[in-house]
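Taking it in order: structure first as structure tokens, then the write-up.
Heads up, one of the protein chains got dropped from this complex, but the rest are sitting where they should.
Chain IDs A, B and C follow the sequence of writing; residue 1 opens each chain.
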Amino acid sequence: MASNSFGHAFRVTTFGESHGPAVGCVIDGCPPNHALDLAAVQAFLSRRRPGQSKLVTPRDEEDKVEVLSGLDLESGKTLGTPICLVVRNQDQRSSSYDDWHHIYRPSHADFGYDAKYGIRAWQGGGRSSARETVGRVAAGAVAEQVLTARFPTLRIVAWVERVHRLDARGDIDPLTVTREAVDGHPTRCPHAQHAAAMETAILAAKKNGDSLGGYLRLLVHGVPPGLGEPVFDKLDALLAQAFLSLPACKGVEVGSGFSGPELTGLEHNDHYRWDGDPKAMSTSTNRSGGIQGGISNGMPLDLRLVFKPTATVLKPQPSADDAGNNVDLQAKGRHDPCVLPRAVPIVEAMTALVLADCWLRQRGQVGDPWPGLDGPLKG
Amino acid sequence: MASNSFGHAFRVTTFGESHGPAVGCVIDGCPPNHALDLAAVQAFLSRRRPGQSKLVTPRDEEDKVEVLSGLDLESGKTLGTPICLVVRNQDQRSSSYDDWHHIYRPSHADFGYDAKYGIRAWQGGGRSSARETVGRVAAGAVAEQVLTARFPTLRIVAWVERVHRLDARGDIDPLTVTREAVDGHPTRCPHAQHAAAMETAILAAKKNGDSLGGYLRLLVHGVPPGLGEPVFDKLDALLAQAFLSLPACKGVEVGSGFSGPELTGLEHNDHYRWDGDPKAMSTSTNRSGGIQGGISNGMPLDLRLVFKPTATVLKPQPSADDAGNNVDLQAKGRHDPCVLPRAVPIVEAMTALVLADCWLRQRGQVGDPWPGLDGPLKG
Amino acid sequence: MASNSFGHAFRVTTFGESHGPAVGCVIDGCPPNHALDLAAVQAFLSRRRPGQSKLVTPRDEEDKVEVLSGLDLESGKTLGTPICLVVRNQDQRSSSYDDWHHIYRPSHADFGYDAKYGIRAWQGGGRSSARETVGRVAAGAVAEQVLTARFPTLRIVAWVERVHRLDARGDIDPLTVTREAVDGHPTRCPHAQHAAAMETAILAAKKNGDSLGGYLRLLVHGVPPGLGEPVFDKLDALLAQAFLSLPACKGVEVGSGFSGPELTGLEHNDHYRWDGDPKAMSTSTNRSGGIQGGISNGMPLDLRLVFKPTATVLKPQPSADDAGNNVDLQAKGRHDPCVLPRAVPIVEAMTALVLADCWLRQRGQVGDPWPGLDGPLKG
Partner (left out) sequence: MASNSFGHAFRVTTFGESHGPAVGCVIDGCPPNHALDLAAVQAFLSRRRPGQSKLVTPRDEEDKVEVLSGLDLESGKTLGTPICLVVRNQDQRSSSYDDWHHIYRPSHADFGYDAKYGIRAWQGGGRSSARETVGRVAAGAVAEQVLTARFPTLRIVAWVERVHRLDARGDIDPLTVTREAVDGHPTRCPHAQHAAAMETAILAAKKNGDSLGGYLRLLVHGVPPGLGEPVFDKLDALLAQAFLSLPACKGVEVGSGFSGPELTGLEHNDHYRWDGDPKAMSTSTNRSGGIQGGISNGMPLDLRLVFKPTATVLKPQPSADDAGNNVDLQAKGRHDPCVLPRAVPIVEAMTALVLADCWLRQRGQVGDPWPGLDGPLKG
């Protein structure tokens, strides 16, 4: 059943298989009259492009985005109509994947697709490939533009906090990390020494045909209070769906997360305080991660995600085929020895999609400005 | 914007505030001709009922469910039409909450509601109260019945694995835990000694006006391979949304989760093997938690959730009011010193809702049986 | 699959069978802080209540609405949370319908329900009864209030234009009809002589155990330009869905409708003209019925609906049962000899639901005011 769309008001539908003609997306519901910065969309896509460093898959894809619809031909402004963005697949070496035709790669989606559909695009993992995220990143880049046009202080920044057992958490001040600092190193860890150690570890794993997982941290500054729908579509619930829908993501925590129970309620609670200006609410601590009861409270969003070590490894492994035989698989081809660096822009894009959708939904029901934005709190 | 529904094919809409006339749900899309065991629905509701032990809030609610629609008057079978289930609120001591009228309780949703809507039902937390989950549990109880009628070996079981710093993980074999064992102790930890220690800790916190958080573990046995939609509505993504949409839940991990990066890819991969019968696929390990590429693979679903310590504590705390003043709040009234025991049936109910929805979506697109269920894998 | 909801942003879900415990609805997405006039909702419901005149079914239902959720307990204002409205069924004489238990009533939904679900609530037609529209009317009454609070000149008025072969069209000026004039006669035809003739015809049909159909006309004044979504959710497309989803409605036409082809394009086109004020656009004629390209243009919405003669007639008719036998059916019980009078408030309610949904969707994507409302046309 239709399940390739995300969002209700700002809705993206992605399409495409890894080795089919193209991947892309349709954005439905984008506000009209936004002068789209297409170069910025392209730049965002290039941040997740394969082949950008020796840490990632050498698949050679230019990932040039083409706009098929939704923009005014003269001004380049959004029309309010669906924006279709397409990226052609170029470097498709299906032959590298011949072994995958009938064998289920361990910890991959191959068996699941066969169990579900009775057919799968085995070349390069088909739709389960991380290549599907091209459409998400293109759409997220549009969402981010539209958001920051309305909320100029909104800033989404994710970074690699841990690779394998190398954890940089203690040495990074989350509130000061910038996207520029993150992109300054191919690992996308903003701390130089940790980044260097991570790079060494990733290259060693690569050389060994092995792979590594890790943690990714996400901060969002400038989120106005009042975003998120308070029951099933809580802001953190939508972010959790968004992130767990990414290949290799196996967990998410918000604010204090899995460390929260270390404290008691008296120790754990965030205390409100007005900072002079009756519109400037903050909390003394941010164990809530900027979200309470599913609604943003104006503090930075703070989440952590875990990505498992890449399932593709280049050593023989026991597996099974689609004819009932237990066989060994010798994977060949290209792979990311660690998905974390390229996951950074993807996570940022998904965050932008969630926030853009929550914004338009909020504006639909309550209007704009809403109480927590610029007006009085009580109606 | 409309956001109080969950699911596409088996869709539940909840309604109701903590201190309004009633809470409940409408289930839309339930398969027809299912002989509903209403007593079982009531029993499921009683598992989350307040007042069931000294570990939980003493609010005295019978939580008797009334069916307003959707059942055949003679046979009690589902008609395929919407099932409206209502539970009247009874023990509403709003006066206990007078202090909350204008003061934002720390780490609660009060400020968020005001920031979003400019109005909130302050009595008992209104719709942000855990009382909203009555509708979810009632609907989940129906979903579980419908699921097990079709998949007789499907079994959903959650339990309390950790409270504060007391962690029972190492002493519990997840594969053997039963709902009966879990319900055998008011903590809903199935290990007697750990349960006793947790109980002592919770009662001590209660006496101190304090509260505790912890971990909840979820296993689902008998899930057929092929459930879950492979992009945005991955099975784990929907579960993550479902759980993060619960009050006080701050994180979720699937399979190896946040421990996954301890291993390298070669160590972490689950290896497929056919077990004689060409339909019986299993994996040597289950670090995937029963889900790969967002699709169930036939192994048990295995997830862990974290719940923060209850935000309601009965000691003075600094806070702020809705008029721009920083004030102290002395919370009164009733509360759960630890939400974990009552969260168990709620998490099981949400799991049933996700699985029922995925099943009907799968049946819609692919038919029943689908390849991974009883037929040949390849079409 | 879930199909008992209507609308995306202002969404109503109805539930209930004719002879079950209750009928009602959940409204999800209603703007917060609206002081709900519950008496007006009750008054709207009373307009569709059975037993209000000898022209309609004598089923004796008070149709008293109860609010289960979504309102502030003190102020009666909407909270922005789901509003559940319930009306208990009272006068359920199932015995009158024993003959329907296994026999399919001609031109009714009985066979369809069995063919679809393998089960049906045969008492009183179950969910296919016009009683299901109670939930729609209650929700529509709320929608109308919310709409007119924002758009004070918006006015929805429907009336009976034709019964059987008695057509009042030529004698009624559509632009001047008021709801008060319509409700002034039990036929809900605002023209006294025609109304009297229709009444005589309906009573004659009733006496004969027969029934009559007819046309209903709908005008909506004060619709701001820019409502309606331009592709699948065109304003007229949504209205058509709304009306064809009503029992007994068999057709809808917009503006010139089925008479349009009488004219050529040169004759048929509506010509725009600015009326002094650069915001006051009108058209010389209104053959478009206020909608062009699916979007309101500021002229009155003008539609016509046809309702077939009530399928329930009280004379023997050949039919078939659910065991494969061809049998005669002698219908008993109560029925509306003509559904048109009671259809008037139902159609108005559906119109309000469509417009409220379109408004919130427009506000979500474009903001409020949007270009056609108060601002400059070009961004």
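By our rule, a residue touches a chain if its C-beta (ideal position, glycine included) is under 8 Å from a C-beta of that chain, and two chains touch if they have at least 3 such contacts.
As the structure is a prediction and not an experimental result, all values here were calculated from the model.
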Of A:Ala2, A:Leu175, A:Ala280 or A:Ala323, the one touching the omitted chain in the full complex: A:Ala2
Where the unshown chain meets subunit A, residue by residue: 1-5, 7-11, 13-17, 19-24, 26, 28-29, 32-33, 66-73, 77-84, 86, 94, 116-121, 123, 126-127, 360, 364
Residue numbers in subunit B that touch the chain omitted from display: 8-9, 29-33, 77, 80-81, 230, 360-361, 363-368, 379
Residue ranges of subunit C at the interface with the undisplayed chain: 1, 3-6, 8-9, 14, 104, 106-119, 127-128, 132, 162-165, 205, 209-215, 225-234, 236-245, 247, 250-258, 260-274, 278, 281, 283-284, 287-289, 292-298, 306-313, 315, 317-320, 322-326, 361-362, 364-366, 370-372, 375-379
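Basically, only the chains that are shown with their structure count from here on.
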Rounded Å distance between subunit B and subunit C, as computed from the means of their C-alpha atoms: 39
Centroid spacing, where centroids are CA-atom means, of subunit A and subunit B in whole angstrom: 25
Subunit C residues counted as touching two or more neighbouring chains: 8-9, 29, 32-33, 77, 80-81, 360, 364
